[in-house]
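Take a look at the structure below.
The complex is shown incomplete by one protein chain, all other protein chains being positioned as in the whole.
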Amino acid sequence: MARPLRVTAEPGRTRPVMIRPGLAVGDGSPVVIAGPCSVETPEQIRTAAQAVRRAGARLLRGGAFKPRTSPYSFQGLGEEGLRLLSWAGQLTGLPVVTEVMDTAEIDLVARYADVLQVGARNMQNFRLLTALGETGKPVLLKRGPGATLEEWLNAAEYVANRGNERIILCERGIRTFETYTRYTLDLATAVAAKQLTHLPVIADPSHACGRRELVPAMALAALAAGLDGVMLEVHPDPARAMSDGQQALTPADLERLMATAGLAPETKAADSP
Amino acid sequence: MARPLRVTAEPGRTRPVMIRPGLAVGDGSPVVIAGPCSVETPEQIRTAAQAVRRAGARLLRGGAFKPRTSPYSFQGLGEEGLRLLSWAGQLTGLPVVTEVMDTAEIDLVARYADVLQVGARNMQNFRLLTALGETGKPVLLKRGPGATLEEWLNAAEYVANRGNERIILCERGIRTFETYTRYTLDLATAVAAKQLTHLPVIADPSHACGRRELVPAMALAALAAGLDGVMLEVHPDPARAMSDGQQALTPADLERLMATAGLAPETKAADSP
Amino acid sequence: MARPLRVTAEPGRTRPVMIRPGLAVGDGSPVVIAGPCSVETPEQIRTAAQAVRRAGARLLRGGAFKPRTSPYSFQGLGEEGLRLLSWAGQLTGLPVVTEVMDTAEIDLVARYADVLQVGARNMQNFRLLTALGETGKPVLLKRGPGATLEEWLNAAEYVANRGNERIILCERGIRTFETYTRYTLDLATAVAAKQLTHLPVIADPSHACGRRELVPAMALAALAAGLDGVMLEVHPDPARAMSDGQQALTPADLERLMATAGLAPETKAADSP
Partner (left out) sequence: MARPLRVTAEPGRTRPVMIRPGLAVGDGSPVVIAGPCSVETPEQIRTAAQAVRRAGARLLRGGAFKPRTSPYSFQGLGEEGLRLLSWAGQLTGLPVVTEVMDTAEIDLVARYADVLQVGARNMQNFRLLTALGETGKPVLLKRGPGATLEEWLNAAEYVANRGNERIILCERGIRTFETYTRYTLDLATAVAAKQLTHLPVIADPSHACGRRELVPAMALAALAAGLDGVMLEVHPDPARAMSDGQQALTPADLERLMATAGLAPETKAADSP
């Protein structure tokens, strides 16, 4: 197989992906991306965004176009979800990450999002990758649950090859025989991706584990392994989430985790009058 | 998760998918779909089509838009490939099957193809599935190498849900730890798909095995398990194939296999003057 | 890694393993080994053995020492189970196959059994393999659910290397992400094992599928793929089986399967007065 050329040009020398002035992924200080699985209501996304901001996360995630196993499951709010996400991001000053599912929707999603996410199921949707390579937007490329390291890096190459090297790789668990967890978070391969490319690499322990009680430990593990950040599902009221509630942290969970990780915002004089 | 409703309405009672008058998949007599991985030249596809026809296969396959792991691998001839495939099909009287990779290409591919294939990597490209549900064309839906039975049937439901129940399921191997074969052909799950739905189910031992010498045994196994057909890669000169040559049968291999399977055309009076 | 030498000395030229005069595995006519998962009572094993015999199977299987995931599950009847199995074999004229779990038990089991089975969980119990290499008894070596082809053949080499080449390989399903079936029956690798060695290779679709309704299709598939036989769980009353009842065929199921496979005993003059 042809090797990926562009993304492996300087193995191990991570080049930061600038999101906005003052915020990059891969510059040596780990970044937390957090938010709900799906954007559901104005109140829900606003509350989530504020909690995420307060805890010290730097980007807000939220799904508007949701790829769901069944056509009868909640498919996201669509453009309305994009609008709400963008609004919550502006309220809190957080750039937003959301998924784009089809070439025909790139323009729409790009109007609202700061980072365009390629979901795990679309990792080898080559038309989508190529089209994203022609935007100038940062792309968050999730590893497919059945994809090898080689396939993942080649998927990134499809984007880079069209001139867009603003790519963040995201390991989110692979399919294995173990069913206690939803997927198996493959941190070693994520570390290998950092060693072999110059792309920043993050991990998504929420989707990988599928169980809230394992997420903090695996987020800490990902950071200790040297990854550039983690992506976490946080919901103001997980029990009522319209999708994946069992893996969402509460705002309080997130604050504890950020404190343990040494990533909580400093509580300065300004906070105590 | 919401259950697939339409495709499981009559479990185990396979409804044939008509391809053209006199040719259905799932009517009780197994069908062989054969042809090269990629359409390469007029000569190549014509020779392949004639060999396929002579051996008794009923449909011609061939890739024009090729999803490849690397952007630097041969990506297929595109529309020119579609034209050549369609031409070879007409020459030999065989309907043709070829892959469609993106919603934006459905109209183009549908102009040339009798059956629209969804490749394994796109099994959960939900926009593509939905759009194919709105064509009236037969859809050959390959199982993703990392997809569970439940996900596969729900992917079919995305098509059926839009009113198109002309779906043929195709098992083509799943990702496992075994590396001697390219993938692991999961015939038991293919049989389960037949038991749980009314859709015809076929197998693709060529992609699953990745080794020519295992293909005939696994094709015979698939037919003995009661599947509705097999899809086989056949190339007039495998050593020169532009993709996947190591798994392609020669025309002579195909003839032997068809004879062993009892599917060779009868050598009638017409053959002996 | 060092290659297995003895078992690959004549790739693809299967040498039959003689079980007793007139009965070999690997001589070109496929052999069915059938019986209950566990020996439970005299009545149960006798009834099972008679049904197995009547249907045309050539060897009787039954567990006396049962390796079970939990220490609190039924562990088999031990030596009493061996005695009953041997008695039922003598009653029906069928040689018997049963598992040996530890070097310290080989002598005991060998006193009662015609074929010594190494269970999947013990495939790399190298002390056991070596010790079995020093008996002259036929060994049925199951592939471990997490074992590669290379590991399986090397496990056989541990036996052959000590001078005992009376080895029958048995594929019984590998661990994959698919959970609809208990394991994934990997027939392609079983075929590869035949191509690479001179050992007979059989398949065990009962353990692989874990669901009765898939077993006949997969048994037929295994035979069509050219394997030397199949091993099937059959219980006179599956609903009351002390282990693995959901995957056991009834005697009637077995008879139907044997007839479909063309392996039913000929109904000779004796049957019609």
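Order as written gives the chain letters A, B and C; numbering starts at 1 within each chain.
Here, a contact is a pair of C-beta atoms (placed from the backbone, for glycine too) under 8 Å apart; a residue touches a chain by one contact, two chains touch by 3 or more.
Fair warning: this is a prediction, and the values are worked out from it, not measured in the lab.
Displayed chains that the missing chain touches over the full complex: A, B, C (touch as defined at the top). The residue touching the chain not shown here, chosen from A:Met18, A:Leu91, A:Ala110 or A:Ala225, is A:Ala225. Touch with the chain omitted from the figure is made, among B:Lys66, B:Arg175 or B:His198, by B:Arg175.
The hidden chain makes contact, of the residues A:Ser73, A:Thr130 or A:Thr189, with A:Thr189. Mapped onto chain C, contacts with the missing chain fall at residues 1-5, 67-73, 101-105, 121-122, 124-128, 130, 144-147, 150-151, 154, 157-158, 161, 174-175. Looking at chain B, the residues touching the absent chain are 175-177, 179.
For chain A, the list of residues touching the undisplayed chain reads 146, 148-150, 174-181, 184-189, 191-192, 195, 205, 208-209, 211, 213-214, 217-218, 220-226.
In the analysis below, only the chains that are shown with their structure count from here on.
The two sequence copies chain B and chain C touch through a face in which the numbers common to both exceed half of the numbers used overall.
Annotation: 35 Å between the Cα-based centres of chain B and chain C. Here the spacing of chain A and chain C, counted between their Cα centres, is 49 Å. Contact with two or more other chains is made by residues 175-177, 179 of chain C.
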